[in-house]
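For this view, one protein chain was removed and the others were kept in their places.
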């Protein structure tokens, strides 16, 4: 057990801090532009760090601790850590793993530099928890796939240049083996985007409809029918990131500040023992998840295995965060109901928004029910749902 | 909505009170004997009230309100309401419904008078939630059933004169149709009783082993293979009674007294706002169950239907009671750990005992998981567990 | 002895349900939420025709003269249909104030107009159940000064305002010196806001014991909010069960998965006893004076907790759909959220329940 960083890493931390001090004025929100900032970060090795130079990255060695130090220092300085999004976080790793050389050269660089925005076409109205039931069809006609069907939960579809999309191309193959992973331009004729308003009132997601959308045959990643395999390796990355305990810790600190600032009948809310007890209960759980996160980091650095510790993050994290935000609403009482552009609003309405948004995350990215199946089956080696008799 | 009782019932209540005042000295615990008290109660119509005279009962008309008034007044007077047990509460109604005339005349009277104690032989080690899987075998040899097998959870087996027992007599019939309902003497050769110590430290239950136990063929209730039907109608009566909200209310009052009496660092526990909040949360839930109970009583009296209200009682009641007892332990802190014959014990150790005992009741009489299945399937009309494919 | 609803009460529920679904149900609510109007006059009109606005107002004043339990049953239906209509204040708390603390002239002036729906009355007493931001109202020389937040049925023609001394006052919405600030909350179906009173001339309700009237208003208001949550939560549960039966994943209705069944069973198990609790609390308001305040607290707090659980769980059963606006489930979710905080959050109400029993320090 050693929570300190070696001198090499402390030096690296100092380097990052120096960079951030020197370049603060070039960061977005401080006078700089997002795309040039991204370019600077890649050149300096603070974004796209481990992606090979020939594909537009920095070409550094993978080093989990350095990645962590970068994340920590950017957060501390409250400067943008560069571009994110599903193109960078999901498509790029996919292409690196299974893309063709041409695809890597064509797509990774512009994606990293923010010149090419992506959206993800996985879920469908009848393929949610059961993603492999997806029904969007792709039929090869000559040298084009002709795509018909509908996707849902497509965030940033209205902004995206391209989509990476799961399409059923082998209708006669078993469910999991009939899917292909296709890339195509969102300006292709036959694509209609409808914003999907959610309970927070925002349109964070879209429905996307495909009618005879024609996609060049070579824009497939992996082979025909391998789409499930291609997509699945990457899906796992998404889940943990939904419930970062360090973000939770900041949120908890904001909650404590709120409880010190707000009063009920002239008494500070923090002085109410019942609320204080509830706060401490939540703090204890946040601490447990933070320690768990430290364990996962250490396991990754030291190439040890802590599978169960990883599997519980999404379930525990999203539920706790939802609860934390709901507690803040209770702390505010009627003031906690305020939402939108309104007088007396607290925290920009973020408590209500995140209360609802994290209910969405409890559901999204694998519902809590699916998470429990995974923990039981993969973590505890309990039997999978048995096959049913034919009706 | 009318929570008052009509003059007829108020008069009946006065009559019961008069009886109790006049006969207090004849009650067990006040100088009287249990068996003569039982006889007096039957003669006066306060026990075995609706059971025909020819079988040894009082022969009154069924009247739910009068039954309730009797229960309330005996509880108020803190006098024994007469004998209970599985013979009276389960076997007698069964015999009345499906017993032969001979069986009724032979068994009901002595059972009601406490001259014949019964135990119940239903559960087996491999037939718990799945009771229909029971394997104790009965083979007809001449004019006797020969019984081999094992029962478990047999309370009062060590005291009982007779047993009513489910036995598989038709091995080739479908699972639910191969069971018969037999009655036999516990002194029959081949019966071995082993006490089953539980987590409370008491032996409230037993295991009972049968080796070539010979039972006269006519001691069957209903026909061969009808045992499941016979038993099941009665099982339902058992469930609600495990979680009487009026008992819960007394327990809550005892808890409030406890919180007023106990101190921590010299302060009364009731003055701790966190504990008070938890107490009020529990009180609100107890009130909800009491009101639900009132609704069930009213529905029974007025021949209305409130099926869901009935189905939730066991689940909600046992879980709330377990929680209430656990809270009392927290209230007592280290003192709440004391158990058995020890100095400084509070409430005779009842908080710990009932905390454990009600965990047993969460499990017994249909586990909470089975209760939820029932609520979903029968209460909400959701599908039953689908049939599995053959492995 | 009968603990259940009479035929008339069942008919009232049915009539209200028919009207509220006939008036557009969720679609009317959506339009209201999306539009700029902060009143839905035709809904109010329909309620008036059904006698809901005058439900507890004596017949001599043009009302129907029913009980507070009947009012709770109406509130339950309003919650069930997330109706964009004022109710708890204008149809219950304000009439109660006038009945219990108004003089004959005040009653004759206002009760018939409230009964007919010609006048809508809001109630400003949130500071009595818990003052935030230093809000509160003081009376000096027959004039009111201060601030009252989170007025119940805020879009009104008339307000009943409580001052810090627990006196009750009538204030016209257009009284000079009164400034109104609209709030937006998560619940678009029940507009609320703040009154700033700067020397507003106000007519006191002249009862001997306006504190008792105020207590009765708060008790009744809490039971109405609890009933509203009951209706909303029951509707969410019904939606969840129906959705689970229709939604197929992994080749079978998700209602056949034990996890989904148990989520629904847990909701039903928690909610079903709540119905009896609300009935009892509603009945107690009129008939069991020594229990009324305590049962109102328990109904409010317990329904808030169960409602929150059902709102979340029913949304989860709907999967992603529950999170979208498409099925509109969030209107119920937010309505339950609103009911939780107004007239005292669960913790505050439980503290009051303890105090009512002499258990507070």
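Letters are used for the chains, namely A, B and C, taken in the order the chains are written, and counting of residues starts over at 1 for each.
Just so we're on the same page, a contact is a pair of C-beta atoms (placed from the backbone, for glycine too) under 8 Å apart; a residue touches a chain by one contact, two chains touch by 3 or more.
Everything numeric in this text was worked out from a predicted model, so none of it was measured.
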item	value
Neighbouring shown chains of the undisplayed chain, as defined at the top	A, B, C
Selected residue (touches chain absent from view) among B:7, B:142 or B:340	B:340
Candidate in contact with the missing chain, chosen from B:38, B:180, B:316 or B:352	B:352
Option touching the unshown chain, where A:98, A:133, A:345 or A:376 are the choices	A:376
Contact set of chain B toward the excluded chain (per top definition)	123, 126, 128-130, 133, 152-153, 196-199, 205, 262-266, 272, 274-275, 322, 326, 329-330, 332-344, 352, 356, 359-360, 362-364, 367-369, 372, 385, 388
Missing-partner contacts on chain C, residue numbers	257-259, 262
For chain A, residues in touch with the removed chain	1-6, 9, 65, 256, 270-271, 273, 276-277, 279-281, 283-285, 287-289, 291-292, 294-295, 297-299, 301-302, 304, 308-309, 311-312, 315-316, 369, 371-373, 375-377, 379-386
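Simple rule for what comes next: only the chains that are shown with their structure count from here on.
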item	value
Chain whose averaged C-alpha position falls nearest the assembly-wide average	C
Rounded Å distance between chain B and chain C, as computed from the means of their C-alpha atoms	41
Approximate Å spacing (C-alpha centroids) for the pair chain A, chain B	53
Multi-chain contact residues (two or more partners), chain C	252, 260, 347, 351
Multi-partner residues of chain A (each touching 2 or more other chains)	272, 274, 388
